[in-house]
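Every protein chain except one is present and positioned as in the full complex.
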Amino acid sequence: MTLNPLLFESTVRAALVEDFGRGGDITTQATIPPDRRATALLTAREGGVIAGLDVARGAFELVDPSVRFESRVSDGTAVEPGAALAQISGTAASLLTAERTALNFLSHLSGVASATAQIARAIAHTEARVCCTRKTTPGLRVLEKYAVRAGGGVNHRFGLDDAVLIKDNHIAVAGGITAALTSARDRVGHMVKIEIEVDTLEQLEEVLTVGADAVLLDNMAPEVLREAVALVDRRAITEASGRISSADARAVAEAGVDLISSGWLTHSAPILDIGLDIQIGAAAPLTSDQ
Amino acid sequence: MTLNPLLFESTVRAALVEDFGRGGDITTQATIPPDRRATALLTAREGGVIAGLDVARGAFELVDPSVRFESRVSDGTAVEPGAALAQISGTAASLLTAERTALNFLSHLSGVASATAQIARAIAHTEARVCCTRKTTPGLRVLEKYAVRAGGGVNHRFGLDDAVLIKDNHIAVAGGITAALTSARDRVGHMVKIEIEVDTLEQLEEVLTVGADAVLLDNMAPEVLREAVALVDRRAITEASGRISSADARAVAEAGVDLISSGWLTHSAPILDIGLDIQIGAAAPLTSDQ
Amino acid sequence: MTLNPLLFESTVRAALVEDFGRGGDITTQATIPPDRRATALLTAREGGVIAGLDVARGAFELVDPSVRFESRVSDGTAVEPGAALAQISGTAASLLTAERTALNFLSHLSGVASATAQIARAIAHTEARVCCTRKTTPGLRVLEKYAVRAGGGVNHRFGLDDAVLIKDNHIAVAGGITAALTSARDRVGHMVKIEIEVDTLEQLEEVLTVGADAVLLDNMAPEVLREAVALVDRRAITEASGRISSADARAVAEAGVDLISSGWLTHSAPILDIGLDIQIGAAAPLTSDQ
Amino acid sequence: MTLNPLLFESTVRAALVEDFGRGGDITTQATIPPDRRATALLTAREGGVIAGLDVARGAFELVDPSVRFESRVSDGTAVEPGAALAQISGTAASLLTAERTALNFLSHLSGVASATAQIARAIAHTEARVCCTRKTTPGLRVLEKYAVRAGGGVNHRFGLDDAVLIKDNHIAVAGGITAALTSARDRVGHMVKIEIEVDTLEQLEEVLTVGADAVLLDNMAPEVLREAVALVDRRAITEASGRISSADARAVAEAGVDLISSGWLTHSAPILDIGLDIQIGAAAPLTSDQ
Amino acid sequence: MTLNPLLFESTVRAALVEDFGRGGDITTQATIPPDRRATALLTAREGGVIAGLDVARGAFELVDPSVRFESRVSDGTAVEPGAALAQISGTAASLLTAERTALNFLSHLSGVASATAQIARAIAHTEARVCCTRKTTPGLRVLEKYAVRAGGGVNHRFGLDDAVLIKDNHIAVAGGITAALTSARDRVGHMVKIEIEVDTLEQLEEVLTVGADAVLLDNMAPEVLREAVALVDRRAITEASGRISSADARAVAEAGVDLISSGWLTHSAPILDIGLDIQIGAAAPLTSDQ
Partner (left out) sequence: MTLNPLLFESTVRAALVEDFGRGGDITTQATIPPDRRATALLTAREGGVIAGLDVARGAFELVDPSVRFESRVSDGTAVEPGAALAQISGTAASLLTAERTALNFLSHLSGVASATAQIARAIAHTEARVCCTRKTTPGLRVLEKYAVRAGGGVNHRFGLDDAVLIKDNHIAVAGGITAALTSARDRVGHMVKIEIEVDTLEQLEEVLTVGADAVLLDNMAPEVLREAVALVDRRAITEASGRISSADARAVAEAGVDLISSGWLTHSAPILDIGLDIQIGAAAPLTSDQ
């Protein structure tokens, strides 16, 4: 899995600028001979699914284009504790300067991927898939959505503009489900899908009468979900939501829904602990091509 | 507690642009009459410490300058579940469009503040204070550092450039603690503090001989920390680090250190659940001054 | 019809900066007394459909926040030659400085809206609608898509990421229609629609066997389109494309397709001629509230 | 003809970001094997003058620095229908992803160049030259001015700040031609030329008495222009304007003016139809240096 | 004299962001009660010509829109030591936070204006005027050019693109003065003036034969300049350059040149010493409208 750098390079640059401030890495400048070379290993300190290796690479290369970053695994790989993720070589100074920014991205994104994978595994025996929401960390939506895919999940809409999701408040103002759905259909482009939230089977029936591409079944118990799925009968995509923990996910998935969505994947998943182990080499004159 | 908007306004604008994409809120446009007015309450769904109300206000005002946002509490306040945090009024469309971005900031920052407060409370009977690290979410360091302060913690350095922190790798390359400290002192400005990481009491003794503003006591058991604190004898600030959970913090603090630092506060604290409850008003012509 | 300023304000600011260069409006500074006030009318010099009044307003207000801009019509209105579109008052200097940038946006967007309306009117007796493509002017996609809607058209996808459109080259590489469609379905999110281009009825049959949300019927004569529509039989949205002029559109629409798409609307429509007529007032001291 | 990339690179990057949105090219990602290589030809589908090949190159290289773009002609070349403009090789995925953005620039700029060339050819037997105005597409002024030069035209001022152009409104406020010209001369730098608009020969006489670098002869019939040119007698540059079509241009030029200016070149010229023909190669492992 | 904020607002914002870093004004936050109000006077500590009051105002207003900034003089005014330039009122915190950025702009720009005025006064009895060059401080060209005008000078070109200045190196490569001038005339737009540098009277004669809008008479003694001026005989603008100190300027001006240009005005003029005297008021609750 890869992502075109145009989608994240400015984010990485901004993060480095945030860390550099106005003076750059004064500790390294004040303690490390600039010509000392080093090799480092990015290592998973715990097991999980990796996402963000190219983003980490970007951090090292923006600090110093002569750094070499060789991935040992690819994004989306499940690794054991202790697994080597990438080998990085360059001046010790460059490695130390880029380390924290690279790790902040990589451990956060791998945390999202690992959380996704945990639910994905719990429901792997069903047709259901886990998906994310717009409850993402400000500024990181593109990367977090990518991490969800790396963890085996699928993406819901990326923003307010690429799909319609009619929630309870929209329904209330529009004057009911039928009015809201009809109004939406008339006014959005033909390439845009329409989803609507329902809390009860009665609402669901009204939706099915009018028609929608997907229904968000909010906070329903597994047995109600099962009824809902039967009622829908493949006429729309079914998505269950409402704080579904990894423990609950199995029962929800077995109810037959197509998707289980979770904001937790992107807003509250803890990081995956990843470290950088540096082996400092001997001081040596840089070769002429650097 | 407040933060000058110059420090976060462009971050909020970028988050809205991220959510708007190229088309803006097509659901609201397609279902909500533009002149319908509404009032909304930001409500804590669980107890915690609030941070980011001005950031949330910024999201609403950037979407629509005519929205009125009245805070009911101030950042740094500990609230009970169900507490009203702010009342917001404007067109229903504007409230719905800004809602998710505002909540993404507010719930994340309040999560950080609440996690900080949890440790701060656990050590409140000691002189120790909880502090954060550079393990922050890329792009959000200013805001997360602010949230830590709102939660009763203190800030460590904001980036690579505002303080020296000599870690084990720097020591190794520089040729030892004495060499690293001496080199750093000679080369950084007089307004910059110098901290150095030590893993053993022997290292600590070497540091104290040379002198440093602060020592990072890494992964030491409470009883070793107690010895370290005695050895330092107020000649330097003492900071304990190394995955100190809220449960461990009490014993660590009682060992007498000045600071307990934790990356978890900013990289892994779950959000504080905050919701927006909207009361849609009757459709009404906008008054002339809007 | 309106568009949230977050979607275009930075575009207008950039256009003014482009026109100001490093010295601003040196002609006005060198010839116009700064306290002279004026009133101006934006007037359509030819008939058409208006789009971009809020964008024009933005240009005047960014040059001088004290300028008052009062629209006489709203975007999407069809006007006769000579129709007054807006009245603007402020200092003569500010009006003259903002004039060209405001007109460059307004006349271009109204040109797109008018071109769209011309086709829309030609097919108004059918169920077909006219829609735009990604063949837009670089930097203006959001605004041109808006102008198409103002002209009575609908929008196709806004970019590479909000819908799948499988073209002949994709089909060739993927190893055929079935392979391409199957691969796409497996790999894109559930809120994303899939469209595929076909040149022949045989290809269309293969598409219908696998299933797609929409089919792009490329360069087919009206009678072939009619067959295609019958073949589809409402199982997918039908879109006719291929340099369909406003003259051809009627026959194409009567073939029963849902959509007629045209790149010409956004890449080649001539502007709608709109002018600014200024009535310069007497020199007067600015009132105290300005 | 070339243009330094500093003058357009950020414009191309912004156009790609506009097309990529938050997810990039999901169609290509979902259907094209990433290691498949391809070669493509940029081909003129109709005859015209080419402008923007380096801009197109920029689009491909920003999507993927390993793409090779070899121009077959240079900007400013008049080509026949079917002419190959450039050969591009790289992964099929990169070519398909950059295609639309590259073509949107190239076909628009070649449209401007071709429109310019059409008038330039019509007046080639005279000393007159065709020139553009500030009626450009917002955000594209640098590129459109370049395209006019590629088409054999010359540039008028690039913005409000690099030359003075006193129009009827300025004259009205300044209290007449003499007052306006005198005021302008006193207040602008010595490296700035001054032009003034006149509608009648009487006005022209007043201008010549005071002196100006250039006169804009607005909406005058060819025979009046001839008188004006005689009156000026080389004491100023003469520029004819006022919706001069390519058909009228000959007579206007033969009246002896130095310049014929036209907003139509940049605001209403249709694109030159240019296509990308892709030949997909066999899947092959990328060579090690990519 | 004023400058439209679009020409400098982003520069002021960037300067504040540079000063704020990631934490803002921690001194003020830690020592000043946020509701304390104050009034301050901007005072000239030495005599000179003022430039940049609106830029200073911008700094205060960006820090806090509720600050009131009332200018007591306008840009371009010559003031005595001790003169009050503006009165500013708001919270003490906001005044202290914006003070340094506002003064950095105002004292620098007033330094440029004062240096310009010094030369302008020395040559006031002649027709000559002092003008600046492109030797400006990176990022501040618009503002420094403005300050030169405020000081009574005139502006040379603003950049590489708004006028032609053929220097010795261009002449050498082009194959001589005649070749260079001819080539330039053929290739630049009709609204662009052409200036050429000459070191000797022989070169000057060649220039006059071909024709140019202006001649740069480089490093000529006053008596040679006098000859040059006679030779030119009003056929071109004459500009003397070459490290002309304020002491030399009189003799140079009396030689009859139109312009004396000086890089020193913008790259080496010392600041004008301006201070901010704050009178802190009593702590008071903010009134409701703030």
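Residue numbering begins at 1 within each chain, and the chains themselves are lettered A, B, C, D and E in the order written.
Basically, a contact is a pair of C-beta atoms (placed from the backbone, for glycine too) under 8 Å apart; a residue touches a chain by one contact, two chains touch by 3 or more.
Keep in mind that what you see is a predicted model, and the values were worked out from it rather than measured.
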Report, in label order, the displayed chains that the undisplayed chain touches.
-> A, B, C, D, E
The one residue from E:Val192, E:Val229 or E:Ala249 touching the chain left out of view is E:Val192
Pick from E:His108, E:His156, E:His190 or E:Arg250: which residue touches the chain that isn't shown?
-> E:His108
Missing-partner contacts on chain B, residue numbers = 131, 154-158, 161-163, 189-193, 195, 213-214, 237, 239, 258-259
Could you list which residues of chain C touch the chain missing from the display?
-> 18, 21-22
Which residue numbers on chain A touch the omitted chain?
-> 13, 16-17, 20-25, 34, 62-64, 97
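Rule of thumb we're sticking to: only the chains that are shown with their structure count from here on.
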Every chain in contact with both chain A and chain D is listed here as B, C, E
Farthest chain relative to chain A (centres taken as mean CA coordinates) | E
Could you grab the centroid distance between chain C and chain D? Build each centroid from C-alpha atoms only and quote it in angstrom.
-> 21
Counting only residues that touch at least 2 other chains, which ones in chain E make the list?
-> 21-22, 155, 158, 162
So how do the chains connect up here, line, ring, star, complete, or something else (other)?
-> complete
